[in-house]
Every structure is written in structure tokens, then in C-alpha cells.
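To keep things clear, I will list the structure first and then write my remarks on it.
Note that this complex is displayed minus one protein chain, with the remaining chains in position.
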Amino acid sequence: MTHSVKGAALPRRTVLKQALAGAGLASAAGLGWWQPAEAAGSFDWKKYQGTSIEVSLTKNTRGDLLQKYQKEFEELTGIKVGAEQVPEQQHRQKVAIEFTSGAPSFDVVTASWHVQKRLYGKGKWFEDLRPFLADATLTAPDYDFADFAKGAVDYATQPDGRMDTLPLNLDYWIIYWNKELFQAKGLAFPKNFDELISAAQTLNDPKKGISGWVSRGMKNANVPVWTSFLLGHGVDPIDAAGKLQTDTPEAIAAAEIYKRLNREFAPPGVVGFNWNECQTSFVQGKAAMWLDGIGFALPLEDPTRSRIVGKVGYGVMPAGPKAQHSALFGDGIGIAATSKNKQAAWLYCQWATSKVMQSRNLLGGYGSPGRQSAFTTALTSPDLKAPKEWVEAMSGSIKIARPGLPEIFAVTEFRDTFGVALTNLIGGADPATELKKATEAFKPVLEKTEKA
Amino acid sequence: MDVMAVPTPRTTQRRRPAPAVPGVGHRLRRLAGKLGFAASVVVIVSPAILVLLWMVSLSLKTEIDNIAYPPVFIPNPPTLANFTEVFRNSPLPHFAINSLIVSGSATLIALLVGVPAGYGIAKAKASKLSVLVLIARITPGLSYLIPLFTLFQFFHMTGTLLPLVITHLVITVPVVTWIMIGFFETMSPELEEAALIDGCTLWQAFYYVAVPLARPGIVVGFILAFIFSWNDFIFGAVLSGRETRTLPVAIYNVLTFEQVAWGPLAAAALLVTLPVLVLTVFIQREIVTGLAAGGVKGG
Partner (left out) sequence: MSARTAELGPSPHAGASVAPSSGRPGGRGYGRQARYYGFVAPALLLMLSVIVFPWLFTLWMSVQDWQIGQRHSFVGLANFAKILTDERFRDAVVHTVYFTVLAVALPVVFGTAAAVVFNEKFPLRGFLRGIFIMPMMATPVAVALVWTMMFHPQLGVLNYLLSLVGIPPQLWVYDQSTVIPSLVLVEVWHWTPLVMLIVLGGLAALPAEPYESARIDGASAWQMFRYITLPLVLPFIMVAVIIRTIDALKAFDTIFVITQGGPGTASETINLFLYQQAFSFFNIGYASAVVVVFFAIIVALSLVLLVVWQKTRWT
């Protein structure tokens, strides 16, 4: 079983296997995942031994995870990996500029579906991965693609049917809440938007420096907060026919909620807050609720960073008047179409999205994998670093997940235009007026970029 | 404005060979003047010190102390964890070498072409030409990026330090040229002219006579050009790759998603700026006299 594993990796892997076995997955999950070639037919991890590939990752905990275990991949395949992590915003720019120049410096690259999907889809920047998946000589027999949740696969697939990235990580928006503050006021976690607002109101205590609520106010970053409330009104920012729904009564109602929460119950200066300022307020115990992506469990439960360790509640986004949805975002990993080492690159993508790596993603509290098996594993695993409640909030969110940003070409301009409108709301502007203005400003951009 | 009251001590000092037996009142006034002057010095220097001390403090505290309020000023106990974290996460020495190579080469090339250019412009009184060099500085840096990136890609130069060296010339050459114009303009021409009469060529006169005289200016030009190149962020952010990152870019990359990390950030910031700052304190005299030298002679 362990003959393909060397050195220090052994104990960790053994534990992991026990975890998998404990979950009753021993047979189904295929523990012979790293079996040598003869056992797996014509597939051979070592086939591209000696090749070097360049990997460009977004800087986040998933990037850390891939780099942390990179040695395992190199030992398994004999492929040499040069990997770098670049902060999200820079990474998006770099990727776009490098692809445009026609000779990107990387073979494997991660991409945010919610921002870049249409951009790279249209430019055919990534290789279509379906032929690789279908090729038994290139794909490990136990890769088990069917294990990926359908939602994740759909999100990864382009409108023309090409699947140019594999699901690496999904991000569900949840509400982090401070149990201590809630208990002090005798409150329970809100079940709907109205309860949420009144809870924020009750918990808000500016004299003590406690805010009932915190969420992103910074332009661009703040749009998912608003769309989270918009989805609860049963409306997507752009409907299936491609029409903007951003000045509908539902959109205005969602914006009213955004305005009320951030204007009345949020810390001073929230208009300039991105996730990090929100997190700082929250870990200081100065904010009772925080709506943001699911990836923050680690710092909240880290005693060297957080004053509220063990007091954090992880709540699924409450129901809106018409629906209950958790805003969904996601990252994929794919191969540059210009790469000269596509097969080796494919092995890396496969490894990065394998059962083992995806389980580690969840177990370590790094993020939320697209594979279903990872969840079954995690809840029973002694290795689970993050609180169980966090995993539960995640599985609760998966059932009600819905993309939080429209799948359009000009996502960044969308976020920018509506982000400015939302910022103005915190300053006291009227939601209907601001949204109308933003919608009118964005409409020509949408028409132009979508028809081209 | 009280700022303007500052020159007072000048008169006090110039009057030093004053009455041999000053009265008590006079002494008091002089003391008050000195105290006021000392106070103004403190006021002037404190912003620089305070920000830097705060940076040091942040880098030596745990994360929980860094986001405490009221702020914790003195690290207790101080920790080096932030520094080890920075070194663990990114090969800073490697990036420091990149920065050294890029800024060093760009500055040396700038001296090579900039010193003669400053000389030529000063001698020919061709201030119009100087505007041409200046234009490289006026052009918004962002506008170089896309064209140059495309160009470098075309010549397969990306992934090396060469594109960075080339773009950094835009920073260093104008700096050196301008400083040297000032120097040569105010330098007395007699020695070179004597050399010319003795049969030296123009270049010989330049190399053997003018350059040695201009050494202080060359030092200042070198230092300033080097520092401004060292500090550049935007060229590095776009043009550097995994292996070719410069230090400021590496520092910015310490910013992580999902974890607030003020301590490591401050530690990283300190590591980049510290060498330059220490250097500054040591060579401040050269900078000041170097910049002023031309003016003194010209006056």
C-alpha cells in the first residue's frame, strides 16, 4: 500500500487513509490511488518523469496547501514543479496580460470562475480537459470524476460545453457570529432576513464599541454582500435571458437591507472595509455578525490571532422573503493552451483535485472542496482541524448555493459600478436612485461586451 | 506661523563673538531660544522616527497584540516569529539579490551614459536636450507596461531580469543625468580648458579632469538612482516572474488572503527598508553636500 510513498509523507498519509477507512470509504474511494503503473493498467504517474512545469497559483490557503504537499507530487511523478503564489488581484492581472501576450510563462494556472471564466473561455486560453479525462492512459483509474458535485462541474463548464478547468475550491458565503454576544442578549441565530436585521439592531452597542454587524463596504468587494441578499429575494443580478435585474424592486429591497445593516449597525469606517478589516473587527469581538466567504475559520480559531476562539458560530445564510441561497464563488485549475507540457500539467491538475488533496483542503480548514467524498470523510475524521460546526455550515450551504456574481465578460466592471453605488448607500444615498444610475451606466457595457 | 520663527537661532549664533559678560536676562533669553529651537528640531524629526518605531514595534509583537486596542507599544515579550514567518514563506534573500542585480545594473548603466550626458548638456548649454531626458520621467510609468511587456515577450526575455533592468533605466538615467547637469554646470571650466590646450581630446578632458572633480556628484547620483530603483513597485509587479521578483513586490505578496497578518507585513516592510534607511543615516552628509555643492559654487 505504502510502497509508492516515501519518507516523511508516510505518517500523514497513513492517518489520512485511516480517516478514509473510518468513513467507510476504504473500498469506494480507492486507496490504491498511488499505486504503481502495473496495477493501474496503462496509466503511469511516472510517464512524464523528468519534465518541468511552471505553476501559477492565487495566493490563498489553497495555494499554500498545494505548495505544502508539492514534494509528494514531485516524488510520485518525477516531474519538477516550479510554483508561485501571487495575491489575487495581481494574479488576475498577470494571467490576463500573459495570456494576451500569447506566451504565458506557466503551464498550470488557477482561475476564479466568478471573475475570469468568460474571459478565458472566450479567448480559449485554457485547454479543454475533457479529452484528458476520457483518456485512460492519462487519467488515474481511481480519479473518480463523478465524485465532484454537479454544481461544481457545471460552474467549471463553459457555455459552449468545454470544460477548461477542474474544480479546485468552492466558496460559500456564510455568517460568522459571536456566540458570546448573542447569549448576552438572549438571542438565537436568525432564521430570516427580518430576524437578522433585528438581531443586528439588538446586538449593536456603539457605546461599548460593539457593532451588531460587519460586512464589506469597500467598492467592488462589497457586491457579493448585496447579491447575497438579492438571491434571498429570488432574483439573480442578471436573469437567464441576460437582462439586468439590478434595478428591480427586489434589488432595491436587497440594497435597503445592505444600507441599513452597514449604515446603522456596522463599525465606523465600514465604507472602506474589505474582508481583512471586517475580520479584524470580528476577531477582536467587536462585531456580532460577519457575512463573508467560508474560508476564514482558521484565523478565527487561532489563539495567536483571535480573541474569540471557541466562541464563533458558523451560520448558513438565513432565508430571504422568497428563497434561501448562499452566494457561491469558485476557483478552478487548468492548463494553458500554449503549454508544451500538457500531459505533465494534466497530472498536476489531477493530483491537485484528487480525493486526497481535496480531503486535506477540508480537513485542514483551508477551504471547501468540490468533491462530495471529502465531506463524508471530514465529519468523522479525527484530523479535522476546523470546528465541526463550520463543516456543517458548509454542507448546509452547498444545498442552497447559487452563483453570487453573474457569468458575464465584464464582471469586474459590474462589481465596480455597483460597488460604487453600494458605497454611496452607506453614505446615505437612496437605493432606488443609486441602483437605477448604476444599472443605466452598466447596461451599455454589458451590451457591448456580451455581443462582441 | 511658528515655523517661521525658527531662524531666530541663526542670529543668536552669528552673534557669538558678542558681549563678554552677558546679563542674566540675556542668558535666559538665549536659553529660551535654544530650548525653542530644540523643540522645533524634535517636532521636525519625530514623524520620521515615530512611524519607523511603530513599524519596528509591529514587527516584534504577536498578532493579537498588534490588533489590540489600546495599542501595545512595547513588545512584551518581543517575538521574532514574524520574521521567521516571512522567511519561511518567501525566499527573501533570493529576491534581495534580484533587487541588487536589477538596481545595481540599472544604476551602473545610468552612470555610464548619464554622467557624459550631464556633462554634454551642461557644456553645450543644451537645456532643450535635457527636457528629452526629463520626458522619460514625466511619462506615467503605467503607460510603459503593456507595450514593454508585449515587446519583451516577443523577444523571449520574460523570466529573466533583463526586462526589469531595461525598464528601470527609465528611473535611473534621468536621475543621474539631472544631478550631473547641475554639477558640471557650476564647475569651473578652467582645468578642462587647460587640458584641451595641452592637446587632450574632449573625452580625455572629460575623463581625466571633469569626472574626478565631479566625484561627489557621481556618488549622490548613484545613491539616489539606486534607491529610487530599489523602491520601485509597479514595474516589478507586472514584469517580474516567479524567480525574478524584486523585494517590494515580494513584500506586497506577503499580504495573504483570508488571514490578517500585520506582524509579518511590518516585518517584511522593515526588512526591505532597513538597509536603505541605515545607509541614509550614514551617507546623509554626502547627500546633503553633494546636492548643495553645485549651488555653493554657482552662488
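Labels for the chains are A and B, by order of writing; each one numbers its residues from 1.
Assume contacts are C-beta pairs under 8 Å (C-beta built on N, C-alpha and C of every residue); 3 or more make two chains touch, one makes a residue touch a chain.
These numbers come from a predicted model, not from an experiment.
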Legend entry - Per the touch definition above, residue among A:K71, A:K122 or A:R402 touching the missing chain: A:K122
Inset, instruction - Determine which one of B:A81, B:I97, B:V113 or B:L213 touches the chain that has been left out. - result: B:V113
Inset, instruction - Using the touch rule from the top, list residues of chain B that touch the missing partner. - result: 3-11, 13-14, 37-38, 40-41, 44-45, 47-49, 51-52, 54-55, 58, 66-71, 109, 112-114, 116-117, 119-121, 123-126, 129-130, 132-148, 150-151, 166-167, 169-170, 173-175, 177-179, 181-183, 185-186, 189, 193, 196-197, 202, 206, 217, 220-221, 224-225, 227-228, 230-231, 233-234, 247-248, 251-252, 255, 262, 265-266, 268-270, 272-273, 276-277, 279-282, 284-285, 287-288, 290-299
Legend entry - Touch list for chain A against the chain that is not drawn: 89, 93, 96-97, 100, 119-120, 122-123, 209, 217-219, 267-273, 277, 280-281, 284, 286, 409-410, 412-413, 416, 420, 423-424, 427, 449, 452
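Keep in mind that, in the parts below, only the chains that are shown with their structure count from here on.
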Legend entry - Separation of chain A from chain B, taking each centre as the mean of its C-alpha atoms, in whole Å: 42
Legend entry - Contact footprint of chain A on chain B as seen in their complex: 62-64, 67, 69, 146, 149-150, 153, 156, 158-159, 237-238, 241-243, 252-253, 255-260
Inset, instruction - Spell out the residues on chain A that touch chain B in their complex, using ranges where they run on. - result: 54, 56, 58-61, 82-88, 90, 93-94, 97-98, 101-103, 105, 275-276, 279-280, 283-284, 293, 295-296, 298-299, 303-307
